[in-house]
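Up next is chain A:
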Amino acid sequence: MELLYAACVGVLVSCGVFLILRSRTFPVVLGLTMLSYAVNLFLFSSGRLSLNSAAVLGYSKDYADPLPQAFVLTAIVIGFAMTAFVVILAIRGRADLGNDHVNGQVPDNKVKGKV
Partner candidate 1 sequence: MRLDTRFKWLPTPILSLLLFFVWLLLNNSVSAGHLVLATILALVIPWITSPFRTKQPLVIKPWLAFRHLLLVLYDIITANVQVAILILGPNKKLTPGFVKVPLDLTHSMPITILASTVSLTPGTVSAEVYPWRECFTEGKKPEQRFLLIHVLNLKDEQALIDTIKQRYEAPLKEIFQC
Partner candidate 2 sequence: MIEHLTSLPVLLPMLAGVLLLMPPCGKNKSIRRIASVVFSAITFLFSVALLLKVQADGTQVYAIGDWSAPFGIVLVADPLSTLLVCLTTLLSVVCVLYASAGDDEKGSFFHPLVHFLILGVNGAFLTGDAFNLFVFFEVLLIASYALLMHGGDKKNTRAALQYVIMNLVGSAVFLIALGVLYGVLGTLNMADMAQKVTLLQGDDVYLAKIGGLLLLVVFALKGALLPLHLWLPNTYATAMPIVAALFAIMTKVGVYSMMRVYTLIFGDEAGELSHMAQNWLWWLALATIAMGAIGVLASQDLRKLVANLVIVSVGTLVALVAVQTVEASSAAIYYLVHSTLVTAALFILADLIARQRGKVADRITAGTPVSQPMLLGACFIIASVAVIGMPPLSGFIAKVWLLKETLDAEYAMVFWPLYLLASLAVLVGVSKAGSTVFWNHQGKATESARQERVHPAQLVALLILISGAPLMSVFAGPLSEYAIDAATQLHDFEGNINVILVGEQ
């Protein structure tokens, strides 16, 4: 299971990073969201994986490490605030600049094969 978990984190990172490297704001925002999923899973796993041991006293024999869970909670909330901001900023950017390119302008050389 650990391998599967790590693989999932890796896939999320890859997909997130790939999307972040796109040129339009929407995919970038999607990528950031995806990356934050990956990061949350990663941070969460720093307390190791444990089954049926929620850190609620009296509900199980041994308990998962609660500290990373608290960290991830904070991270999720902060990530949410940041995502909200960047979404609205992207909208603002589109409104101000007339396009949704992350660089604020659509490159002239849209010729294929040219970066």
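Please note the rule applied: contacts are C-beta pairs under 8 Å (C-beta built on N, C-alpha and C of every residue); 3 or more make two chains touch, one makes a residue touch a chain; residues count from 1.
Picked so that all candidates are chains of the complex that A comes from, given by their letters.
Computed from a predicted structure; not experimentally measured.
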Touching partner of chain A in this complex, picked from 1 or 2: 2
Chain A to candidate 2 touching residues, read off their complex: 20, 25, 28, 32, 35-36, 38-40, 42-48, 67-68, 71, 74-75, 78-79, 81-82, 85-86, 89-90, 92-93, 96-97, 102-104
